[in-house]
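So that we are looking at the same thing, I have put the structure below in structure tokens.
Only one protein chain is missing from this complex, and each of the others stays in its spot.
First chain written, first letter: the chains are A, B and C, and each begins at residue 1.
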Amino acid sequence: MEGFTHLIPFAAAHEVIRQGRRDLTLVRMTPDLIYDQMIGAGCAAKLVFSWGGNPGVGSLHRLRDAVEHGWPRPLALEEYSHAAMANAYDAGAARLPFAPFRGCPGDLARVNPNYRSVTCPFTGEAITAVPAMRPDVTIVHAQRADRQGNVMIEGITGVQKEAVLAAARAIVTVEEVVDTFDGGPVNSCILPHWTIGAIAVVPGGAFPSYAYGYYQRNNAFYLAWDGVSRSRDAFGAWIDEHVMQSGPDAFAVHAAQVA
Amino acid sequence: MEGFTHLIPFAAAHEVIRQGRRDLTLVRMTPDLIYDQMIGAGCAAKLVFSWGGNPGVGSLHRLRDAVEHGWPRPLALEEYSHAAMANAYDAGAARLPFAPFRGCPGDLARVNPNYRSVTCPFTGEAITAVPAMRPDVTIVHAQRADRQGNVMIEGITGVQKEAVLAAARAIVTVEEVVDTFDGGPVNSCILPHWTIGAIAVVPGGAFPSYAYGYYQRNNAFYLAWDGVSRSRDAFGAWIDEHVMQSGPDAFAVHAAQVA
Amino acid sequence: MRYTPDELMTVAAARCVGNDDVCFVGIGLPSAACNLARLTHAPEITLIYESGTIGARPSVLPLSIGDGELCATALTTVPVPEFFRYWLQSGRITAGFLGAAQIDRFANINTTVVGAYDAPVVRLPGAGGAPEMAAACQRTFIVMPQSRRAFVERLDFLTSLGHGDGGDHRARLGITTAGPAKVITDLCVMEPDPQTRELTVTSLHPGTARADVESATGWTVRFAPDVGDTPAPTAHELEVLRRVRLDTDKAHEGREPACPTR
Partner (left out) sequence: MRYTPDELMTVAAARCVGNDDVCFVGIGLPSAACNLARLTHAPEITLIYESGTIGARPSVLPLSIGDGELCATALTTVPVPEFFRYWLQSGRITAGFLGAAQIDRFANINTTVVGAYDAPVVRLPGAGGAPEMAAACQRTFIVMPQSRRAFVERLDFLTSLGHGDGGDHRARLGITTAGPAKVITDLCVMEPDPQTRELTVTSLHPGTARADVESATGWTVRFAPDVGDTPAPTAHELEVLRRVRLDTDKAHEGREPACPTR
């Protein structure tokens, strides 16, 4: 489930929680609130990530609770830097088995055996390598699909395109469906329909992150989440009310309010 | 001098010919008419390329004359496939020493010692590798620059961005200068001013190729070039009249005519 | 309705692809064939040109793979490195069309040079996108006129791999795609033998005799046990093809006086 700050597929994550999925390996450069919720709800057995904080606010308390105290269950970590993960997605999309990049010496390579090295056959330099990222399923949120099922992403595109192209299957939630993308910028970020397995129309589905051109990031929610997520009880109550007793339609209000 | 069919910097090439440059190593995926002219004019000692034809028409006769008969001087070849060169530019822009890609077995690797192999440190697969492409100078043509010197390319962007970022220095010719790019698509292909050494305003400078949004490709010129370039004399007369006795202003008529 | 050999080849090539195909389209006959398919039986087909135009729907045939028409009608246009990395190398392209100056019995092709590489008799344009297309497209189709000069016992240069030395050679090289599925000439259609992968004539074009094929092939050509007849182009196919060709010729005459050469 990618979406670099922008277009984070919260509605899809809530559906995963509601369906009671367990033992998932969650992959995301920035786990953000979306994985904090899924981890706290007990969906995850493993997290593959590169920066696990609440941006500009502080800790992800549910992530910390899982790592530090094993609550609600222990969480295995596979940890990279952003550069490593971005290159791994890129290699996944290109169907290369590994991604070479200029890594930084440090302890990450000590705790993650997926940091290896290749020797440049021309200069002899040792270049860091990580395996290509190839998720079983990638879920992203996008601004719009056309009637044929092509998907357009605009603004901060993060690693969404790479994550979709790297995955065995891809699911996309969108703000709306339009007739055609004709007349738009010719170099737009568009995923053709044959790269996508399923599309669900969920207006507001990226709340409290945002959809460029539709609604803004709700920074107040990110600030308030710090309080909600600090206590297991408050978190449980929040999930119960806003996820378990709710549904994808609840997101529509966010799309409408700030349009 | 890049520009994949689109935005080929002909005006800049003519200036290079007029200045009597010699012994150049010319790099370009598709030499096209631009290098046919420079080779025929005797500028080039070596050509690095991946497809040397007149698209949809046939041979580049000046290129063939140089390779087959050493006229006007012998031309060394360093030959790749498109995939190899595109990956090599990509690695150059990323400052990696080599580019790994899934190459195709064949004789290219036999005649070009720059085809080597790296072993994936995870799967053990042998992956083809070529050295990063790092030109001394890249020259491209673009639609527009803003007053700050940022450059925007729209339409078929080819390997222009990569070629600029891979080069030690970059020169750009543009159709026009605008005040600002504000209000354009947020994910446009823009090269910031600090990636570019010099900009020259040459309306029509891509003729007979084209500038998307400005003027169309002059396919008739490409068809007629077959006749002009077949004979050394006709070619010489053409270069004399249209390059040596001419100047960059001569391109402006092409920008105006089909706007 | 009468037709030329070129029209028959184009129509036969067009019939190789359908709505679900994602095609790597080269210029010339492949472009005509793919667009003919799009304008007749496969309106949903996806055409990709190596200039990075994905889902192009040109109204006239491009002279080059980078004509503005392709970009203007495409779903989107991506950088060329991205095209080769995310779209071709990834195996997402289901069908590719190739042409060649030389082909051998295992459908390996040469587009580089006639004669020795260092002292060529004819210097051809070279590889372009063909080698990785030959390796990464799920299936390829080779379209070229048949003659002893082109259908040779031994290539002067192996630019793009077909079935290698035959049999499971592709697989042994670690290549997972099917390789050349058909060779369409002006005389016949050839397909690789299921075991040996040697090209075998599977259908003869209307009016072609076995001897015509034999005399235009530089090796002892094999025929399938049940050689069929290539269906002739339909009137509709020919009409559509001729209309788009006519529109194209008009467009390519140019809006300006041609090459200013006196």
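Following the convention adopted for this analysis, contacts are C-beta pairs under 8 Å (C-beta built on N, C-alpha and C of every residue); 3 or more make two chains touch, one makes a residue touch a chain.
This one's a predicted model, so the numbers in the text were calculated from it and none came from an experiment.
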Omitted chain - touching chains that are shown
A, B
Sole contact to the chain not displayed, among A:His14, A:Arg95, A:Lys161 or A:His193:
A:Lys161
Looking at the full complex, which residue from A:Val111, A:Val137, A:Val177 or A:Ala198 touches the chain that isn't shown here?
A:Val111
Contact residues on chain B toward the hidden chain run 90, 93-96, 150, 161-162, 165, 181, 186-190, 192, 194-195
Note that chain A touches the absent chain at residues 4-6, 29-30, 49-53, 55-57, 59-60, 63-64, 67-68, 79-83, 86-87, 89-90, 101-108, 111, 125-126, 155-159, 161-162, 189, 208, 210, 212, 216-225, 227-228, 234, 238, 241-242, 254, 257-258
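In this text, only the chains that are shown with their structure count from here on.
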Just to be sure I understand the contacts, which chains border both chain C and chain A?
B
Taking each chain's centre as its mean C-alpha position, how far apart are chain A and chain B in Å?
38
Could you give the separation in Å between the centres of chain B and chain C, each centre being the mean of its C-alpha atoms?
26
Can you list the chain C residues in contact with two or more other chains?
71-72, 77, 85, 89
Residues touching two or more other chains, restricted to chain A: which are they?
95-96, 186-189
